[in-house]
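Here the structure comes first, spelled out in structure tokens, and everything after it is commentary.
Removed: one protein chain of the complex. Kept in place: all other protein chains.
Moving on to chain A:
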Amino acid sequence: MLKWRTKHNSEYPLHLMLLPGVIFVLAFCYYPMSGILIAFENFIPTKGFFFSEFVGLEHFHYLFQLPNFTTVLRNTVWIACMKIVLGLVVPIVFALLLNEVRKAAFKRSVQTMVYLPHFLSWVILGGVLIDILSPSSGIVNGFLGSVGIKPVFFLGNEHWFPYVLVVSDIWKEFGFSTIVFLAAITSINPTLYEAAVMDGAGRIKQTLHVTLPGMMPIIVLMLTLSLGNVLNAGFDQVFNLYSPQVYSTGDIIDTLVYRIGLVDSQYSLATAVGLFKSVISLILITISYTLAYRLANYRIF
């Protein structure tokens, strides 16, 4: 054993470096985890997590009887699944089309423009959407009116609302999601295209038989990882766009938790809803990481 190994490679400094992080994570992640006890109690803030009256599964029984809850669960899964599927298909198609562009300057300007909405918050984009979708003075309804379609109250109509959510979410994120797929395309070995051309493949066949298979690992990876989002319908977006008129189709688990817990102060019931979501999410994320590891040899670190 070399001398420096024993003298300078002691593990103590490493523990010391981790100490502040460990403290913060204990205080703001692990300690709140003990707060899931609230879901099994009649929680009173002054008595704390550990000394409120224990009531077992009462809140869960109540919860599963709420007609509201089934609707909210259905909305959440439906909105999230539409976002997952389109959030995968649109960027893939866009990346394939962008890859066909040979003018570098055009490609760069398109990229600059489509990446931008990703960096703006849903508060800002919510404000923008409320403005352009307004039934009275909005530019979208102005356009529809000029081709003879009656104004639609997109954000106040329970039929339209979920689709407005999906379309606007794709609008915000599709550009940014293209990046990974473009990176996958650039990493495809050019000799594969040469070989395909020698075999007489045209442009469509090159795309179908070289580009798409080359992107397959990353597509599979993104799909499996998105499995963990089946209960995440996008709190920030929904919260900034919804209103009581569209609760029947637009209310999701996270917004329900917020209203029950922080508006109505029914802390225990809200925690029960939140715990229900956390547990299912934990199962989904575990499955998705395992699948990603099996299928794409993906490890987070």
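Everything that follows uses one rule, which is that contacts are C-beta pairs under 8 Å (C-beta built on N, C-alpha and C of every residue); 3 or more make two chains touch, one makes a residue touch a chain; residues count from 1.
Keep this in mind: contacts and distances are computed from a predicted model.
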Open item on the list: Tell me the UniProt protein name of the chain this structure doesn't show, selecting from "ATP-binding cassette domain-containing protein", "Histidine kinase/HSP90-like ATPase domain-containing protein", "Aspartyl/glutamyl-tRNA(Asn/Gln) amidotransferase subunit B" or "Carbohydrate ABC transporter permease".
Closed with: "Carbohydrate ABC transporter permease"
Task: Hidden partner interface residues of chain A, rising order - done: 2, 4-5, 8-9, 11, 13-15, 17-18, 20-22, 24-25, 27-36, 38, 45, 48-49, 94, 97-102, 106, 109-110, 112-117, 119-121, 123-124, 126-132, 136-139, 142, 171, 175-176, 179-180, 183, 193-194, 196-197, 202-203, 206-207, 211, 235-236, 239-240, 243, 254, 257-258, 261-262, 267, 270-271, 274-275, 277-278, 281-282, 285-286, 299-301
